[in-house]
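Removed: one protein chain of the complex. Kept in place: all other protein chains.
Our next item is subunit A:
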Amino acid sequence: MSPLLELRDLGVTYATGDGEVRAVRDVNLTLEPGETLGIAGESGSGKSTVALSVLRLLPRTARVSGEILLDGEDVTGMRWGRLRAVRWSSASVVFQGAMHALNPVRKVGEQIAEPIRLHTSLAEPKVAARVAELLEQVDLPPAKARSYPHELSGGQKQRVMIAMALACEPGLILADEPTTALDVVVQAQVLTLLSGLVAERGIGLVMITHDLSVLAATCARIAVMYRGEIVEQGPGSEVMGRPRHEHTRALAAAFPTVGDPVSRFAPATANPLPPEPAREEPDADAPGLLAARDLRVTFRDRDGRAVPAVAGVDLDVRRDEIVALVGQSGSGKTTLARTLLGLQRPTGGSVLYDGSLVPTSSAGLKEYRRQVQLVLQDPASALNPRHTVYEAVAEGPRIHGLPGDERELVLEALESAELRPAETYLARLPHELSGGQRQRVVIAGALALRPSVLVADEPVASLDASVRGEILGLLLRLRRELGLAALVITHDLGLAWNIADRVAVMYRGQLVEVGSVEQVLLEPRHEYTKSLLAALPMGTASAFERGV
């Protein structure tokens, strides 16, 4: 019997304005029915191109070479009619449904029914029954068929995508970043559901993601792609446990195992970290450099009901420490950060800076914001695309009228953000920089004001795995060398383990647990912290050691 999917010497070339780009080279993969295969790699590695080529969904500019055998039949040579018949009935795709893979103006039931109507001759009442059955399989109430995508949460949309993929009972499911942009807890639910359904029905699964830990939890075999080639392939535990290729090691290090002493205060960075300076034992009773006391922010919804976003938070960020604020989306962590920065007026309580109340006058706020700087998640949109690096970094000092030579200040800030040699970056525009370099420019813009606290909202969430470690290393280095305090907002517990001194866990507007990283992540007391840790695809090292 032929394998379910076989890729022989697959190559994909895109014709672009500047000549040809080889996105995929010499890829050989085999998948037997019922097997699970994970393809890992960062953006641009060609992993999504491989997935899309299986159903010939690549843009017109792509040229495919080699063979793609689906149930023994070469997809590359199929006529359009045959190809359309094979699509979804032999192999279906689970896209990143949480984002835009569902049509926003059609009800999800309609979208699930569409391939059923197309590929089977089921009578209309039976189609509706089949949709209800599929929704039940993904643990959604059948009534959700009448919902529009925007009425569903990210996890629910992803479940709809899975239901849709199962609609025509295909032998193969290609899942392209199925859990990216989902919260850890929801991610765990979706992964469990998907692996369960696939195993139950003996469906072959190809899972594509940048997150190795997700693959390790769901796939028997893992292939790692780098620059269009497969650099390593083997059983999941082996690739994760004893990565042979350098790039696999970088990928694995980007998602550290919580509790693993090797990755504590050791983000994956190529530059060496300075040694830990001697730090005074902080006075637990004195307020931190930046402090919140019984802080409350309440929004009103359309019907005038009070919605507490931040409900009585006490938090201290001390000199010379990095605090990670952890919680899932909607927990109020971004509102808390905005309020600390004076961008959102608190409904109650107070924000203290260096022991005194943060001023509310615009002049006072301006001075305060020089001290407390914000770094945003997406460097691509945080930078004005028409401003050069020099202008982007010089803007802050100009607004605040900082003394000294402007060029000196900019160069110094770029140097601190490790953009070296700084002169070569001055005249460049954001689109000429990589994602990691852009985030460094954003950080340099903040450093140019010589702040004492950085508030970073998901600073690495939109960056590639190999760049993540570098940016985290930068934050840690700034703390060690300059004593720069930071409040890092994240949904990623591994990040906290990597660089933070203390962790504050936020749930429904309240801090349910605050303490040192070791204390909170290794011996969680609150149920919510435990559920976050349990949702980590890899579990924690302490769980490994206990043999769970």
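In this section, a residue touches a chain if its C-beta (ideal position, glycine included) is under 8 Å from a C-beta of that chain, and two chains touch if they have at least 3 such contacts; residues count from 1.
The rule is short, and it goes like this: contacts and distances are computed from a predicted model.
UniProt lists the omitted chain of the complex under the protein name "ABC transporter permease" (options: "ABC transporter permease", "Na(+)-translocating NADH-quinone reductase subunit C", "SoxAX cytochrome complex subunit A" or "Phosphoribosylformylglycinamidine synthase subunit PurL").
Contact with the omitted chain, checked across A:E114, A:D260 or A:D378, is made by A:E114. Shown as candidates are A:A85, A:L365, A:L482 or A:L522; the residue that touches the absent chain is A:A85.
For the chain left out of this panel, the touching residue among A:V186, A:A223 or A:V313 is A:V186. On the side of subunit A, the interface with the absent chain consists of residues 52, 55, 57, 83-89, 92-93, 95-96, 99-106, 114-115, 118-119, 148, 150-153, 155-156, 164, 185-186, 302, 328, 330, 507-508, 512, 525-528, 531, using the contact rule stated above.
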